[in-house]
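Structure first, then comments.
Of the protein chains in this complex, one is absent; all others appear in place.
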Amino acid sequence: MALTSAIKGVIPIAPTPFHPDGRVDETSLDRMADFFLGAEVDGVTILGQLGEAPKLDHAEAVAIARRVIGRLTIPVLVGVSAPGFAAMRALAREVMELGAAGVMIGPPNTLRTDDQIVAYYRNAAEAIGPDVPFVIQDYPLTFSVVMTPSVIRRIVTETPSCVMLKHEDWPGLDKITALRAFEQDGSMRHIAILTGNGGLFLDFEMERGADGANTGYAFPEMLVDVVRLSAAGQRDAAHDLFDAHLPYLRYEQQQGPLGLAVRKYVFQRRGIFASDAQRKPAASLSAQAKGEVDYLLSRIARVDPRARMAT
Amino acid sequence: MALTSAIKGVIPIAPTPFHPDGRVDETSLDRMADFFLGAEVDGVTILGQLGEAPKLDHAEAVAIARRVIGRLTIPVLVGVSAPGFAAMRALAREVMELGAAGVMIGPPNTLRTDDQIVAYYRNAAEAIGPDVPFVIQDYPLTFSVVMTPSVIRRIVTETPSCVMLKHEDWPGLDKITALRAFEQDGSMRHIAILTGNGGLFLDFEMERGADGANTGYAFPEMLVDVVRLSAAGQRDAAHDLFDAHLPYLRYEQQQGPLGLAVRKYVFQRRGIFASDAQRKPAASLSAQAKGEVDYLLSRIARVDPRARMAT
Amino acid sequence: MALTSAIKGVIPIAPTPFHPDGRVDETSLDRMADFFLGAEVDGVTILGQLGEAPKLDHAEAVAIARRVIGRLTIPVLVGVSAPGFAAMRALAREVMELGAAGVMIGPPNTLRTDDQIVAYYRNAAEAIGPDVPFVIQDYPLTFSVVMTPSVIRRIVTETPSCVMLKHEDWPGLDKITALRAFEQDGSMRHIAILTGNGGLFLDFEMERGADGANTGYAFPEMLVDVVRLSAAGQRDAAHDLFDAHLPYLRYEQQQGPLGLAVRKYVFQRRGIFASDAQRKPAASLSAQAKGEVDYLLSRIARVDPRARMAT
Partner (left out) sequence: MALTSAIKGVIPIAPTPFHPDGRVDETSLDRMADFFLGAEVDGVTILGQLGEAPKLDHAEAVAIARRVIGRLTIPVLVGVSAPGFAAMRALAREVMELGAAGVMIGPPNTLRTDDQIVAYYRNAAEAIGPDVPFVIQDYPLTFSVVMTPSVIRRIVTETPSCVMLKHEDWPGLDKITALRAFEQDGSMRHIAILTGNGGLFLDFEMERGADGANTGYAFPEMLVDVVRLSAAGQRDAAHDLFDAHLPYLRYEQQQGPLGLAVRKYVFQRRGIFASDAQRKPAASLSAQAKGEVDYLLSRIARVDPRARMAT
């Protein structure tokens, strides 16, 4: 079940549930896995930034991967970004052994030049081994690393084990168009492009040629529907559903620990997580912020009953 | 007509119209001034980042200020951010002479510590003179300078000529709440807080205690309505109108020259600007992007007829 | 043998020896430990930036710590900087168990405001436990985090387990003076200040009140002598020796992998390391660069015979 460039659809980025005292909450982890299956997603990515991966130690990370991979029957991608290649390799090899479909690698925020970026991915691919399919995470807002379409093409061309781009540049629509044009003019082989950035531009990203979404959002069902509607050419219907969610989606998409706090709060309200706790450095929602979220959910619920919460 | 901390309402950030050959388009400038008056805004800010101020030389900047101030009967704020205090002072004194109501100052992106930020505003206030009211522009996404509420309080306390905050931190709602709490506990005098960031959170910013909007958006009439509805306590109506615009607003709010290209394109479609030209470094919209904008406008127009474009 | 704020003298930052194929070279590691003992240093810091710590996985890091601590009879400090507190805690607890004297913690390069920096060290101290003495690493050139003297005072005051500052700000002399003034006016308890930055300002740092050096330099014997001469008030003699080394020291002090390549090359020439290999991302010296280093060493050797190399 290795990841290939043919992957399509929705692969949510999973948050990691913690108990209020900071321990990983395995029951909630199982519930989340089951929830994703029920939402008919096409895979799951764990241990990304959103999953608070840098706050876990190695043993915890492996334990989470083992549990989720063991429970799911769909591809599991694992974030293996690390300060160095030895730690990246160690985690990548272990999770592939456990049955992961592939790994995701984001660049360290010290890279600057085109050559540095390309060399980084060449070294990373060599470190994890050529048999491990990997996803480039292109997220300048968080990583401060700017990859032009040409740089992505160089990485794709140099490293056969690169099969997918997690696209979350902003603005980013023209980047999708440019990459698809490279494929059409024969200068780059096909890779999957799934988009992130909280889904903020998913409606148009699909129209520009994306293959789906690879992002955290508290209602992955909506992402699934929008991707399906868009693939089916039902433009207005896709936008209608997307727009109904957008006021809340925008609120959830706030950067850093606050956006994650929103997402965990809603996962808690939906009965998926037992707690909305984060590990430090953490953010928590004020009563006022929770009220704002509840208000936004109630407004979605007028159109999409899945956003109706028990009160 | 000097700016005071009592200012409320909507103060659009004005883009600067250029001819395709790069000259300032004075006719469009006049038309924009008239348009803003018709939209019943409470002031106008010129020569901000969005107004491509860094791309103008000193003489051009002064000429634009003279023209707009001369044409308008509402307060005009002028961006005077500059690499050094001498150039800042020169521009500030000239535009105040011409009748500006106050100036806006953003921090250079080299500031790091709290003390550096406070010292910067102390020096800036001294440079422009204590008689010139100024606005702090707090825009970490663009300036890479992070001001805590306490730092803003220190600036407000140290420099009496600081009368307003252009708030565009993201996430930023809790910052408004924190600053208003400082006022309530008596630890900071009142300043006006008008919010930026393309209006992306205006709906909730008003509920948190903002006094209005100080941002670019191609439909300032919507900002005016939302601010009024919110001030009148008509929460649902405010959100209904805001949400109808949000899919397009999000598109316009993309960072950098691309977002500006969207805004100028719509100003052109609305008959305000003769051209959507930018000075270099510039972005321009592809045919596909224009189609996306047109589609979004047509969707707003189902609810808000002001978004209906001639075809 | 827990580290206290009374520590003085020279604590070299140790590079990590690798075989050309990337494995840790344990024989060279032992030889380096013995060499440091022979140089009469007052402790050793392992697993710092210079020690390529981010390129090691957890098991390798622990193995190196075990070996060095086991071999040395002087305090061993261990770098435990990590992307998150769980990994930091895991490493800190293990190496303290093995007999480390304390740990060193550098800030992540995403911190910006004073409050963020103070909170980071509060959380880190809590994570590793109040019984683990720690060193603040203040190295803006590498970490992009700027700590004012007041911020350091806040950390020292809030966290009793902070016992030392590894000072490597640049320019940095006035920071030492400011911190010692805090101690004299009673606003901060005493901490040890040992200086880094390759030793580039050690001569004057001692005169400003530093307690010694905590840096990598291929001739720690020189650091020991300069610290002793300076402590003994022999100013001219301290500068004479320092200045004889400075042309080479400056060459070694180049940032990043290149400076490390110089240091490893000289360790190899001195018979301490079997190889000058680095793990990726790595730099290696050209023949021309090696010639420059050899020339510089030959010039030191006119004054300090310890720099005479076998040919």
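In this document, chain identifiers A, B and C correspond to the written order of the chains, with residue numbering beginning at 1 in each.
Assume a contact is a pair of C-beta atoms (placed from the backbone, for glycine too) under 8 Å apart; a residue touches a chain by one contact, two chains touch by 3 or more.
Keep in mind the model is a prediction, meaning the values are calculated, not measured.
Within the full complex, the chain left out of the display contacts the shown chains A, B, C.
Of the listed positions B:84, B:186, B:233 or B:305, the one in contact with the omitted chain in the full complex is B:84.
Checked against the full complex, the one of C:33, C:128, C:200 or C:297 touching the unshown chain is C:200. When the whole complex is considered, the residue among C:147, C:246 or C:272 that touches the unshown chain is C:246.
Taking the whole complex into account, chain C touches the unshown chain at residues 170-171, 173-174, 177, 200-201, 203-204, 207-208, 239, 242-243, 246-247, 250-251, 254-256, 258-259, 286, 288-289, 292, 299.
Interface residues of chain B with the unshown chain, by the touch rule above, are 52, 54-60, 82-87, 89-90, 109-110, 119-120, 123, 127, 279-281.
In the full complex, chain A touches the hidden chain at residues 112-116, 145-148, 150-151.
In the analysis below, only the chains that are shown with their structure count from here on.
In this structure chain A contacts its sequence twin chain C using mostly the same residue numbers, the overlap exceeding half. Using the average of C-alpha coordinates as each chain's centre, B ends up farthest from chain C. Centre-to-centre separation of chain A and chain B, using mean CA positions: 33 Å. Centroids built from CA atoms put chain C at 38 Å from chain A. Residue numbers of chain A whose C-beta contacts span two or more other chains: none are found.
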